[in-house]
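As structure tokens, the structure follows; a few thoughts come after it.
The complex is shown incomplete by one protein chain, all other protein chains being positioned as in the whole.
Naming follows writing order (A, B and C), and every chain is counted from residue 1.
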Amino acid sequence: MATAANSVPHPTIIPGLHNRWHPDIPAFATVKPGQVFKLECIDWTGAQIGNNDSSDDIKDVDLTKIHNLSGPIAVEGAEPGDCLVVDILDVTPFEKMPWGYTGIFELENGGGLFAREFQSKAAKAIWDFHGVYASSRHIPGVRFAGVSHPGLIGTAPSAELLATWTERETGLVEANPGAVPPVALLPVEKGAYVGQDLAEDVRKKIYAEGARTIPGREHGGNCDIKNLSKGSRCYFPVFIKGANLSVGDLHFSQGDMSFCGAIEMAGIITLQTSIIKGGVEKFALKQPIFLPSPVDPLYSAKLVFEGISVDLHGDGKQYDMDATVAYKQAALNCIAYLMKLGYTREQAYLLLSAAPVESHIGAIVDSPNACVTLALPLGIFQNDILPRDEGLTKRDFGQCAIRSDGVV
Amino acid sequence: MATAANSVPHPTIIPGLHNRWHPDIPAFATVKPGQVFKLECIDWTGAQIGNNDSSDDIKDVDLTKIHNLSGPIAVEGAEPGDCLVVDILDVTPFEKMPWGYTGIFELENGGGLFAREFQSKAAKAIWDFHGVYASSRHIPGVRFAGVSHPGLIGTAPSAELLATWTERETGLVEANPGAVPPVALLPVEKGAYVGQDLAEDVRKKIYAEGARTIPGREHGGNCDIKNLSKGSRCYFPVFIKGANLSVGDLHFSQGDMSFCGAIEMAGIITLQTSIIKGGVEKFALKQPIFLPSPVDPLYSAKLVFEGISVDLHGDGKQYDMDATVAYKQAALNCIAYLMKLGYTREQAYLLLSAAPVESHIGAIVDSPNACVTLALPLGIFQNDILPRDEGLTKRDFGQCAIRSDGVV
Amino acid sequence: MATAANSVPHPTIIPGLHNRWHPDIPAFATVKPGQVFKLECIDWTGAQIGNNDSSDDIKDVDLTKIHNLSGPIAVEGAEPGDCLVVDILDVTPFEKMPWGYTGIFELENGGGLFAREFQSKAAKAIWDFHGVYASSRHIPGVRFAGVSHPGLIGTAPSAELLATWTERETGLVEANPGAVPPVALLPVEKGAYVGQDLAEDVRKKIYAEGARTIPGREHGGNCDIKNLSKGSRCYFPVFIKGANLSVGDLHFSQGDMSFCGAIEMAGIITLQTSIIKGGVEKFALKQPIFLPSPVDPLYSAKLVFEGISVDLHGDGKQYDMDATVAYKQAALNCIAYLMKLGYTREQAYLLLSAAPVESHIGAIVDSPNACVTLALPLGIFQNDILPRDEGLTKRDFGQCAIRSDGVV
Partner (left out) sequence: MATAANSVPHPTIIPGLHNRWHPDIPAFATVKPGQVFKLECIDWTGAQIGNNDSSDDIKDVDLTKIHNLSGPIAVEGAEPGDCLVVDILDVTPFEKMPWGYTGIFELENGGGLFAREFQSKAAKAIWDFHGVYASSRHIPGVRFAGVSHPGLIGTAPSAELLATWTERETGLVEANPGAVPPVALLPVEKGAYVGQDLAEDVRKKIYAEGARTIPGREHGGNCDIKNLSKGSRCYFPVFIKGANLSVGDLHFSQGDMSFCGAIEMAGIITLQTSIIKGGVEKFALKQPIFLPSPVDPLYSAKLVFEGISVDLHGDGKQYDMDATVAYKQAALNCIAYLMKLGYTREQAYLLLSAAPVESHIGAIVDSPNACVTLALPLGIFQNDILPRDEGLTKRDFGQCAIRSDGVV
């Protein structure tokens, strides 16, 4: 019989939180290679965003506090130069919080892919989770299976690596004075947090030097790769003794790129680790590599939008082989198509952040135009959206959650 | 009985060639909507590259002559503002030429993704086609199914659109004087060709004004999208009466981005067209959109490499959210891994151009690092290439075809 | 902020159990169309099998008690002739019981696909669930993602339908007197159970007449279809007012056919229903139809075994277009291959029951041999199992759990 004695659940660690990368943040817990464990994660903002119909919380979000990471978790035996193998075994929302959100952030507070082009004002969509599916009262007419993953996962940097990050990002900021939003976020004490008892000088050092968690870097970090999903195996370089893995920013779903924030959620991640000694050298591991999960929503029928590196701002400007511009063009073309179906620009923008759209690089060798494609899965729409002789059927899908002052 | 009377093959058009885009190039043939037809295509260089073991032909290739396009084909009833629907029904090599090539072009003659980083010298790989598969004596240990497609397909530009192209690309060249390779190739009479009888003034005008075929643009063109493969359906904007479709640069296979040239081949493309009146407005059609083919090689197991927008030249430089740099980093990481397996840098570079690798945009919102992934299908390798505890097995794969003077 | 007020989990119903099909079993709960709800399910045997290393519990299992079904759940508004649409939104093990089992049942107590051929003795494998994956200490060298589903789900029969079942199955039993195992299990009071307060005459009637739950029938039932997994949508005919849906026999994973029992587990299923009035007539709904889930483990590389309808018992006998025999041949061929790799016959038999193998009908028209294939996914094995020139590497995988008396 299935008695308590033979039904041992995997242990759940409710870890300390921290929101900076620094080698001196002590490990909160230590695991053995092979051990399966779970980590609770709050959402990236630390529960600043609510399940409601106004985007004021997005407008006013305090981003100095992000990202709220769970960890660090040390792995017994890991040393610099090793490869830390991490099996991401599961990623689920809390049972009592079957919802998440996607937000468009204000140009001056968070930004996002089209922050400048759209002069973005806060907007959001709440997504309800029904088992494997998400749907939203703010974006009717779609439902899709999530490819749940941590937006952010990485090992702790060494002091040397941290110094490198700070130096190069400072250089970029200095080269772009006054940019809005800023081109990079440098270390800042305001908002810094490590949820452990620390000697005051250690805390002070971490808060002063700790790298911000916004970008992905050599250790992984905030890569926002949708395919690092439950079932994937990731190989990280180890920079300090114990590896000190931290994770957070769980996503229920995301496309190939978060325009403005994926479907953000709080929840639980299940992990298992192992170590390959000297793996950095063995695999030429400059940045993480990974094996994607065999479990991935399969929507084979797609409508694909092309984009080239011109005319980002409607001024016809030619860019030089710029995949970012080409990507944005493809996305703008897709947004224009979705608006023909009746979605507002904000709904379309949010949908592309949340749904399992795929973006492939077409070419970056045919000067001067990079070509990028964005593929919209047809199976996520309740109605047929294919191009037909008679044109597209425009429906009324209302609007997503906007600011209480009505500004869009 | 299957008599000649009831066995009517699809008609094959052996079309005129041309290597510039211009509205005044007359249609070589006219087809009716619904008609299935075949077009013969020579390879993009016009048979300048041979099935041999030296890359001298790559080194000396005359690129003013490219791309050799088949067409234009007018479609009855197509008018500006319409959408031309093109079914790419098949793409095959000539039965008598079951081979193709991938080339690395010299920095000063053709370039390519890493032309500057690698200071590229000419190299190449010849691929033998065995039914659905390609393999190469120059890159042992791999075999993969091709996802055959036209690298280049598009409708003719109107005079206005052509003027726009020339203006914006001229602007870019003027902003980057002396760049090697040049940032864009402007109209030039040298090498221009239209394989039809033309009044002298018409020919002169076309040669003087005709847009070069290197980049993809609003009409499609040289987009090098691997998923525009046999079985796909593409929706093009129509800019002039008849649409005047041209096609060429057939590829037996290509990854998500041609680093240096896909598997180039000569062969036959089978097409069918239809027209959606006013489709440009109906679908907000700024650039082509398409439905990918249900027939696509499926290699589900992959090893994925991450890249971020830093350190492209080994100098640790930080770039600002540049997906092109991130893409290159992912590719360099993959090349480093392949070299651990025993491939030379040139072989690895060629392989990534030819095989069905996939590149996805991870994120372009996490300032300052864009994150891009490149996925290598495991099933194309004869041997296991997974990261193992004991490291990777290095084998001797020789070298690809290089210059007769031995310079690499 | 994510307060309790805005975090409403889906309601969980801990339903009554029953183990017979009968129209007079009252609905335990009623749901509205559109409502998302969860049902707790015990494993099919009612926790008779333990997480241990002996198969004695399999040997002695009391099968008159099976299957323990959760329900019935009535759906408001459902009437005979309607179609009940059921979205299977999720299927998960209990968090505190991350394990399941696969059993080989004794010829005289449960049987199974090869019960007669193998003169089966009890054996079993315990599977540990690590997030999306299952692995077993009893079958080393494999790990696979589960395609979790209810083995058994169906609407309640009408009195007329129930009478039809009993009549036709009685006929079959009478035509095969003394068969071991019996060809069908007829209604029997012993072991019958309905976990609700009932008038004694009602209970008596149900116990005397209730159809056994072993086979799938027109209402769905024990179809053991692996693709009726989380994310699928199933259309059931409705036979009585309220439809009275019952579900149980959850599987963490199963191949195309359970040889001997899938990976059986206890857990929770999340459902949502809707009604299509008159759907039976609209869709010619004689038996359920369904839309499979977009979420399905994708192992594209497979080794496929053919089987034809001959020689099931090693006597060379020719069967007449019998797909069951062909299926068994394919499975025997696969088991022989797995034994070359070092697995015991029992391990191989259990593995094929548990892993996501696929079985396709090749042909049933080429008299006298039906041809069936069984595809083994290569990606579930830790080591390469492909046919190589040098043959297969035989490893020592021990043995699965067997009877305490050592009889196999």
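Methods note: a residue touches a chain if its C-beta (ideal position, glycine included) is under 8 Å from a C-beta of that chain, and two chains touch if they have at least 3 such contacts.
Treat the numbers as computed from the prediction; the structure is a model and nothing was measured.
Novice: One chain is left out of this view; which of C:47, C:185, C:202 or C:408 touches it in the full complex?
Specialist: Counting the whole complex, the residue in contact with the absent chain is C:185.
Novice: Which of these touches the unseen chain: C:73, C:260 or C:351?
Specialist: C:260
Novice: Per the definition of touch given earlier, which of C:129, C:239 or C:327 contacts the omitted chain?
Specialist: C:327
Novice: If the hidden chain were put back, which residues of chain B would touch it?
Specialist: 1-3, 6-10, 36, 43, 47-52, 57, 87-90, 95-99, 130-133, 144-145, 230-231, 266, 270, 272, 293-299, 379
Novice: Provide the residue numbers of chain A that touch the chain removed from this figure.
Specialist: Given the touch definition above, chain A has residues 298-301, 379, 384 touching the missing chain.
Novice: On chain C, where is the contact patch with the chain that was removed from view?
Specialist: Output for chain C: 83, 111-113, 164, 167-169, 171-172, 176, 181-185, 214-218, 220, 222-227, 235, 256-260, 276-279, 282-284, 286-292, 294, 300-308, 310, 316-324, 327, 329, 332-333, 336-337, 339-340, 358-373, 375, 386-389, 391-392.
Going forward, only the chains that are shown with their structure count from here on.
Novice: Mind checking the centre-to-centre distance between chain A and chain C? Centres are C-alpha means, answer in whole Å.
Specialist: 38
Novice: Chain A to chain B: how many Å between their CA centres?
Specialist: 31
Novice: Check each residue of chain C and list the ones that touch at least two other chains.
Specialist: Residue numbers touching two or more other chains: 298-299, 379.
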